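With one protein chain held back, the other chains of the complex are shown just where they sit.
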Amino acid sequence: MKNKWSEMLDTLSVDQQFVVKAENDAKMDKVRRFAPLILLVVMTAIGAVSQKNFFSWANIVNIMYQMSIPLVISVGLSFVLLLGSIDLSIEGMMGFAGSFVAFLVANKSNGNNFGILGVLLVVLIGAAVGAVTGILHTKARIASFIVTYAVGSIMAGIAVLVYRGTPIQVTDQMFVAISQGKLFGIPYITLIAFAVFLVGAVIMNYTAFGRAVFAIGDNETAAASAGINIARAKIKVYALCGCTAAIAGVLQCMRLKLGQSSLGTNQMFPVVTAIVLGGGSVSGGKGGSLQSFVGVLIYAELANWLTLMGVDTNMKKVIQGVIIIIAVALTVTHDRKTVAK
Amino acid sequence: MKKKIVATLMAAAMMATTLVSTAFAEGTIAVPEGVDPSEYHLAICIHSMDNEYWAQEAAGAQLAAAAYGVESEILTCDSDDNKQLQGIKDFIAQYGDKALFVVDPSSTANTVNIAEVCEDAGVYVTILAHRAEGLYPADYPHFVASLMLDDMAIGKATATALFESIGGEGQVVELQGLLGDDSATNRHAAFEAALADYPDIEVVDSQTASWSQSDAMTLAENWIVNYPDLKGVFSANDTMALGAVEALKNAGKNGEIKVSGCDGIEAALNSVKDGDMVITNANDGYCIAGYGAAYSIQAALGMLDVEAMDAADRMIFCKTTLVDAENADDIIAKFIETGDPGYDYSDLSACFSAYQEAE
Partner (left out) sequence: MADILFETKGVGKIYGTNTVLHDIDMKIHSGEVIGLIGENGAGKSTLMKLISGVEAPSMGEMFYMGKPYKATSIINANQQGIGMVFQEQSLVANLTIAQNIYLGREKKYSSAGIVNWGRMNRDARTALERMDLDVDPGKKVRDIDMATREMVEIAKVLDVVTEAAEGRAIILLDEPTTVFSDDEIQEMYKQIRKMKAAGNGIVFISHHLDEILEITDTIYVFKDGEETAVFPTKEADMNVLYEKMVGRSTTGEFYVEAKQTVPEKDVVLKVQDLSLFGAFNHVSFELHKGEVLALAGLDGSGNEDVCNVLVGQEAPTAGKILMNGKEVRFANSYQARKNGILSVPKDRRDEGMVSILSIEDNITISSWNHLKQGPLLSSKKLKAAAEKWIKEARIKCPGLKARISQLSGGNAQKVIFARALESGCQVLILNHPTRGVDIGAKQEIYRLIREMTEQGHAIIVLGDTLDECLGLASKVIVFRDGMVSGSFDCPVDGKPSQQEVVHFMM
């Protein structure tokens, strides 16, 4: 067995070797952290070269539209993945939020017209349900994927009960205005998504809670021994994720003007993939809001580019799968101690 | 636990629906002397009530039952084969030979089991929309009829209407349903068939949006940018068509680029009325399930001699209605607002559109 270290074995003391190794680890870490950014640049370059429309403003607006909702989902989900947990209730929650907000604002099925109050109520319910999920997870000690799956199916069930089979058609002028309006050429929906992202980034990077989430995700025992309130942080994370899922559901409803439970269908896993593409990890302790942003952007560009190229539907799925596997394999730590599960 | 509560809530909601809809005017159709129709119980077996089309089927069958003065009940199965079969067996156990059925099967494969169970019990059944290969009503004295929708004809009709609306030439894209799904396959084949008659139509892209409105919207957004000369969007169902319409609205091109859908859900009918969609097809659950119920009821009440029927007459395609700007108001009034299209369920031939081809 020979590797790059072998020649240094006899020239350096063990202490010096430790320093060299630590510095090397830090360097590799930096490379890995920049890998997604490089991928993004490469992706963009390929897009620009292969498709004349890729860099047209109209297409840039499209990419903005298409990344908006995944970005909002990613804000809360990033916290959950940082913890090393998962939130399978996101799709159910989006379906519920989209259906219930359609029920509350001006629509063709009933006389309601609660406008912005309806939106706030739905987002609040999302946060509250998320908090309850977190309490069930931490206090009743139910595994996250089980409790969130259960909560997700409850929310999806309630969503269907809200509209009783006939999707509610939204006529609310605010919804129409937001979904079609732009400021300086940037869609309102994207601006809202960016705002949610910024709030999430500030919480993640500049609050004690955000940093506690990093600590818990990396080493829960250590965080506990340092006296961090683990349970409270986790409950807050699920509340936050419930809240952003509800916002995503409302935005989805604004875009589609039809309140039904399928608003959330197939919305979560692409975002998990995007976060991992950006350098996050499903086993926790890695990633961050900026990484998630880059990941979501890469994913949106990829999907957009494949459509512009007119790639066959089946081939598209194959290409997406291959790119994801390669990208993730390149970005994860190849540490022997890391167990892939 | 939580799931159970929701299940209970949903069951309660469905029971409410059942109670409301059994209060129809009774017995407007004359039945043979000495037969008391109220002794008979029709089970309306559908997937669930949380879908407009299935709800429409239930309503149609209830209307038919009420017209004959027969009691009716809705059995949902959530697309679960065993649940549906068990529901049918329980219903037979409860009402014996006074039970009768109209079934939208949980799956094509389950149609054989349903026919067998009803035959064994000697109760009449009509099966809608699906029929397993090799399963013929003629082989079963109590399997009254198989009523299906002609996916090919419907798909061809909507595609043709779309092509006509853009003058028979120009660029078109296709939104396919979920890959591997029966209806998606049929409707794609129908689209291709229609295309054969229009050599000047160019299909610039064809992608699956998996029946999803949001996926369809994303695809349409990209197409609008990439194909500035795009004239039309063919969609395999209404939900996807509505996604395309939202993308067009954002681009200010709704009504300009024509969109076709299929199924006739409420939002799509409104969209046709508003001019955002050019055509859809109302699959008409009132017709297929209402007349399906009528077949079973007539057989049970002795008004229809099943064994004397021609084999072909027991395997038919049902009528559906193409909806465009002309008749949209009328269809909305009949199907949505009043919830009663006013069909004469005594005349079985009224639902006939074509014979199913023998395999």
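Think of it as A and B in the order they're written, each chain with its own count starting at 1.
To be clear about the criterion, contacts are C-beta pairs under 8 Å (C-beta built on N, C-alpha and C of every residue); 3 or more make two chains touch, one makes a residue touch a chain.
Owing to the predicted nature of the structure, the values given are computational and were not obtained by experimental measurement.
Peer 1: One chain isn't displayed here. Which of the visible ones does it touch?
Peer 2: Result for the missing chain's touching partners among shown chains: A.
Peer 1: For the chain not shown, which residue from A:F145, A:Y206 or A:F269 touches it across the whole complex?
Peer 2: Spelled out, the listed residue whose C-beta touches the missing chain is A:Y206.
Peer 1: Just one of A:L83, A:A215 or A:L302 touches the chain that is missing; which is it?
Peer 2: The one listed residue touching the chain not shown is A:A215.
Peer 1: Out of A:V123, A:V170, A:A223 or A:L240, which touches the unshown chain?
Peer 2: A:A223
Peer 1: Against the chain that's been left off, what residues of subunit A make contact? List them.
Peer 2: 13-15, 18, 22-23, 25-26, 29, 202, 206-208, 211-212, 214-215, 218-219, 221-232, 285-286
Assume only the chains that are shown with their structure count from here on.
Peer 1: Which integer distance in Å separates the CA centroid of subunit A from that of subunit B?
Peer 2: Comparing mean C-alpha positions, subunit B is 38 Å from subunit A.
Peer 1: Which residues of subunit B touch subunit A once you look at their complex with the stated criterion?
Peer 2: Interface residues on subunit B, with respect to subunit A: 2-3, 6-7, 9-10, 13, 49-52, 54-55, 176, 179, 204-208, 210, 212-215, 217-219, 221-226, 239, 242-243, 246, 249-250, 265-267, 270.
Peer 1: Help me check something: in the complex, which residues belonging to subunit A touch subunit B?
Peer 2: Residues in contact with subunit B: 51, 53, 56, 58-59, 62, 65-66, 108, 150-151, 153-154, 157-158, 160-161, 164-167, 169, 179-180, 252, 255-258, 261-263, 265-267, 303-304, 307-308, 310, 313-314, 316.
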